[in-house]
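Sharing a structure below in structure tokens format, with a few things to ask.
Only a single protein chain was left out; the remaining protein chains are all shown in position.
Our next item is chain A:
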Amino acid sequence: MTVLQEPVQAAVWHALNHYAYRDAVFLAERLYAEVHSEEALFLLATCYYRSGKEYKAYHLLKGHSCTTPQCKYLLAKCCVELSKLAEGEQILTGGVLNKQKSQDDIITEFGDSACFTLALLGQIYWYVELVCIDSCVNTDSCMNNFCFGILPLEPSPGDPSYLQNYSHSGSGMEPPPPPGPPKKRVMYRISQVGTKSVFAQSGNSRELIPNPFNLTQTTAPQTSSTPQVLSPTIAAPPNVQPRRSSRLFTSASSTAKENSKKLKMKFPTKIPNRKTKTKMGKGGITPSNLNESIEILKLDSSISEGKGNISSPQFQAFNLQKAAADGLMTLMRDIGRGYLALCSYNCREAINILSQLPSHHYNTGWVLGQIGRAHFEVAEYMQAERIFSEVRRIESYRVEGMEIYSTTLWHLQKDVALSALSKDLTDMDKNSPEPWCVAGNCFSLQREHDIAIKFFTRAIQVDPSFAYAYTLLGHELVLTEELEKALGCFRNAIRLNKRHYNAWYGLGMIYYKQEKFNLAEIHFKKALSINPQSSVLLCHIGVVQHALKKSDHALETLNRAISIDPKNPLCKFHRASILFANEKYKAALQELEELKQIVPKESLVYFLIGKVYKKLGQTHLALMNFSWAMDLDPKGANNQIKEAIDKRYLPDDDEPVTPDDYPYYSTAEVEESQESSMTDADDTQLHTTESDEVL
């Protein structure tokens, strides 16, 4: 597939040169998944590094073997950025255990980039020297040995040139000599290699690093041409590709245009849909970019076709190239279709399409992340969790999509996993909103809503255009009863992304709480119009309709919900409760019996069954179910269940059941040790009433 790499590489470099990092990353990820070459690895790592995510480049390169000099250099650079100086040095100079490379070895290995490599090494030693100075100040005894013997970073004795420059076996309490002279020597040595740019760069770095002791500064070497020298070299590495891509773009043959029209037809026309545009932007494939990359391929293949008749081996090669181009386009098209389905919330469709991708693309962070999200949007939280944990295993440096994973864990109430995720992500990247959303979800699960609010606010500060952070903040404010502020947050989320149905749902919930049922229904329906497959939304609409006295509509809605997602027990529960409210007791009971089979440990089910039996006058069965309900949940539902029992039996009771007794039982519940006393007391009460009944 080497023939095919180049157009894609050209596209990636093109994107990079235009600072379109998200597009570059997406394409580079696909390229690397397709061909696991070190060149593709380097390209992907470069995209990560340039988009400001050094930690991603670091983890990526660490996880795979880097033997080429460019990979090693980039990895060392990431190490320096992440303050892993020892590791950086080890990569560049070959490690502590192996023989240290001499300067000449480094020059021969790194070739053109040797100047940068040596500069980087010099930078590492700079930082280390500063650390050394600090520790020397703190420990007078070390003043004697202002050399690297103290530090683990000491280059081995096999490299006398560096040691010469840095060791000072001064006497007694001499203050450390100014770092000026040795630096000069080092720079001089480096400059002997012969490139001005390094000279300039190390001069630069020297100026930038502050001298903590106001030691006398020696005059810096001339650094006049610094900025200009550096920038062309950055553009230099992709020597081959820009030339090629410019050739591709400037070619304007008519045959190429015709071919491009034909090939364009293959691409689904629906993609540049205005509704999904924002979502596209978020995901990183813009329609224009996809078209562009396909343009490159089309023109490439058409050019090759144009020359095809020359000779047969060339013709075969070009045919191969075209076939490979078609393969890539099919891949892009399938990915695009899957993504489109997801954005239209056709989640099952999306899962189908994306699952049919070839396995080396399927098992990548991006694809699995989309599939996980698809499961999440139809409330299949277990599957979503499985898929997301796979994403974490494959790409531990990925933060995109982790906020969805954290909400999944929140729904499943897996607090341990959630707090581990939160710690890992916030340690790794403090400048993306996703880790802060995860942290907020973690504390929300622990019912520490004030702290969760702080974290969500932080996520918003880090990225004010991240709509989901506003939604999560809104939910927390609802939980702390600050409904006005919550309304504001949900509206902000909608302002940023009209298709954010979670925010519409949030607004609906607030209106429901305020008993403005009409408004609630409107907002829930708006959310449903965006995500029509959500049984949870349908369930809520059903309940609101019932509150608006439109019980027939409510039942219809709930039936729809159950048909879409038979696994959602709440739909059945609410259907049963509506039937109960409409006095259809037999039907309600039937529904509840079925529900008992599905979720046998849910106290609410028994509570409702008890109420039905009470209405039917079957008090024994009612009491039995109430007591089961209380057994299954002695803490929360207690008061309501007690009321349900007591209203019936209070007048008949001989024993004075004063209100004072109940509060103490309910507070005694708090103590684990006193739990049993509560149930015993209640049992005796039930038995007493039962015996009264019998009499």
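As a working rule, a residue touches a chain if its C-beta (ideal position, glycine included) is under 8 Å from a C-beta of that chain, and two chains touch if they have at least 3 such contacts; residues count from 1.
Quick note on the criterion: contacts and distances are computed from a predicted model.
Missing from the rendering is one chain, named in UniProt as "Anaphase-promoting complex subunit 10" (options: "Anaphase-promoting complex subunit 10", "Nuclear pore complex protein Nup85", "EF-hand calcium binding domain 2" or "Palmitoyltransferase").
Check A:Tyr345, A:Trp436, A:Tyr505 or A:Tyr613 against the missing chain and you find that the one touching it is A:Tyr505.
Across A:Gln9, A:Gln103 or A:Thr407, the residue that sits in touch with the chain not pictured is A:Thr407. Touch with the chain that is not drawn comes from one residue among A:Ala28, A:Leu60, A:Leu75 or A:Val478, which is A:Val478. On the side of chain A, touch with the chain left out of the figure occurs at residues 379, 381, 407, 410-413, 447, 449-450, 471-472, 475, 478-481, 501-502, 505, 509, 512-513, 527, 534-537, 539-540, 543-544, 568-571, 573-574, 577, 598-599, 601-604, 607-608, 632-633, 635-637, 639-641, 659-660, 662-664, 666-672.
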